[in-house]
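Removed from the display is one protein chain of the complex; every other protein chain stays in position.
Per-chain residue numbering starts at 1, and chain names A and B are given in the order in which the chains are listed.
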Amino acid sequence: MSNSITEIQETKCLFVFGYNAADSHPIVAKHILKAKANGAKVIVCDPRMVETARIADQWLPLKNGSNMALINAFANVLIEEGLYDSEFVALHADHFEEYCETVKKYTPEYVETITGLKAEEIRQAIRTYANASESMILWGMGVTQYGQAVDVVKGLASLAVMTGNFGRRGVGVGPVRGQNNVQGTCDMGMLPNVYPGYQNVDDDEVRAKFEKAWGVPLSPTPGYTLTTLGHRVKDGTCKAYYIFGEDPAQTEADLAHLRKTLRGMELVIVQDIFMTQTAEMADVIFPATSWGEHECVYSSADRGFQRSFQAINPPENVKHDWEIFCLMATAMGYPMSYRNTEEIWDEVRSIAPLFAGATYEKMEGLKTVQWPCPTVDHPGTSFLFEGAKFTTPNGRAQLFASEWRPPLEQPDEEYPLVLSTVREVGHYSCRSMTGNCSALQTLADEPGYVQMHPDDARALGLRDQQLVWVASRRGKVITRAAVNERVNMGVVYMTYQWWIGACNELTIEHLDPISFTPEYKYCAVNIEVIKDQTWAENYVQTEYSALKAKLRKTASATL
Amino acid sequence: MKKTITVCPYCGTGCKLNLITENGKLVGAEPADGRTNEGDLCLKGYYGWDFLNDTNLLTPRLKHPMIRRTKESNLEIVSWDEAIKFASDKLSSIKKRFGADSIMTTGSARGPGNEANYVMQKFARAVIGTNNVDHCARV
Partner (left out) sequence: MNRFVFADPNQCIGCRTCEVACVLSHQDDNRISAFDPTRFYPRLTLVRNGQVTTPIMCRQCEDAPCAQVCPNNAIYRENGQVHVIQERCIGCKTCAVACPFGAMNVVAYPVERKSTSTLFAMNTIKAQALKCDLCDHRQQGPACVEVCPTNALRIIEPEEMNKLNQQKRQEAAVAALSGVPL
């Protein structure tokens, strides 16, 4: 995020795009409510009436998969009505001409049929955004989990550039990161193209620095992403997979394909805290300490480093993650050892200039340091791009627009509904943690839900809470219908943490060409009514018990 | 009763919370006055910690290293020494036969924290010798 979560309260216009804070980040939702109480206008672009839409000044229920068209129309209005900040653009942005050229045909009238919105609604929304003294955009997976995702992200950032909404408090753009340390994994260089601190692996000078620090020659070639793994295994270029604290056999798109990929490898190592469905397929399992059992630094979505401390002792025979990597490194001929996490952190600071000043001492207790923090006496950075200095090679913002591309798999006669995967408040990700929490699993348990509009349910002859089959070209799962008026017709929504009602058996591995993120938000499915509900209830219970029994037996090696 | 400051292990908001322990056993959680959460917590923050007590409601905690000696055999419990040797021998052999880029690694965006992820990418880049490093940001 360019600006802090706490700055949400200071903005005058909050533009929420494909982001359901109430379910994914309830405490961010609290900040949104405070912003509204402080007088901010709230505009929500989302096909569903999410909680934020309910309290919004304007809700734009756009059609699923029309993001780019809508953003281009916003840009079109900014230009046509002269609402943009021409001085800011002239001083700080490139490619204005190309930008105007691309969005020219995307008049609000032109996108009416694509987005399902009225031209006047679109005009009104972007006028509110452009006319506020401080405007902030928040987005979530409703933007990034499409085949056209990076284009849309750049398009949203361009709206902020066009209106001069960068480099001050209460403005900017906020992709609100999902998991508690997804920002941290990026910060630490858990990406195929950068070292810790966003330093490119193909930059000779940078690489020389890391080679010196680590004492070995390093590869200048960027690696490949997790989402292209399937192809690599199929063509024989990938033979081993070391999985650290993840459950791809639950969270990746098109699970049948993923399982085939895992089975096609010579070696799968899983390092985790619970027996997941991925661990069950592993050749090696390393048991590690959990949150609460170790000390570490996490990065919040708004670049805030914070320390988390050890509350309880771990089970006897498990080790800290970093200790396990040290043992493996040493066994493979590269002696590696650390006394504690602070020693590791100090090494990070010594080679990542962005984090150099964020010492353990400065993060004592409740304190936090937001990067960039280049020196020990630097207080950290609440918002980026002060003075409109951008982190591009020439320091200027790069305006960007792209032609709208519809999602890949469109509904047809056989699969007439669109499936989009979403979040729910009580469970998290693969559910190995929340599913083991008594209160949370009481609120919602297997086989999860498929949310649908009452008219779609009626057409199928389906009642609320009945079990149904949901099928796509890739798989078929059983789940429970949650009929509700908050969702749009023709589209059904499932959350991805269910092990029986696993919606990723259905999703499609259609990737964005730049981020390689799958199109979790759009694939075609059909719904089959189950006449014998008693049979269906029994079937779910039997499957669920069998799965749990299998995982227990695997964990205790009593298969 | 002891209170320990932690950062909530669920979403990216970065809420600070105190884990409450009695005689080394976890008994509760309460909000702390962190920068982003300002003394509030949500459902998961308040009630999302008892998995640490190995409740076995969904799936058991991993408590021992395990290996599968051949693709046909079941997982068995082994010592740390044996597990590390088994895994490192296999990885070294794959690296030798197919090159470092035939090995994929992914980090954890959840509980392990920044230090563990730093050490893992260092392991991948300096020891295995590949930039095949990624994580589940796209999920």
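Just so it is clear, a contact is a pair of C-beta atoms (placed from the backbone, for glycine too) under 8 Å apart; a residue touches a chain by one contact, two chains touch by 3 or more.
Predicted model only: the values in this text are computed from it and were never measured.
Contact with the chain that does not appear here is found for just one residue of A:100, A:443, A:460 or A:547, A:443. Against the chain not shown here, chain B presents residues 27-28, 40-43, 46-47, 50, 53. The omitted chain makes contact with chain A at the following residues, 21-22, 26-27, 29-30, 33, 49, 51, 54-55, 425-426, 438-439, 441-443, 484-486.
Note that in this section only the chains that are shown with their structure count from here on.
Measuring from the averaged C-alpha position of chain A to that of chain B gives a distance of 18 Å. Of all the residues in chain B, the ones that touch chain A in their complex are 2, 4-16, 19, 21, 24-26, 32-38, 40-45, 47-52, 54-68, 71, 74-77, 80, 83-88, 90-92, 94, 97-98, 100-139.
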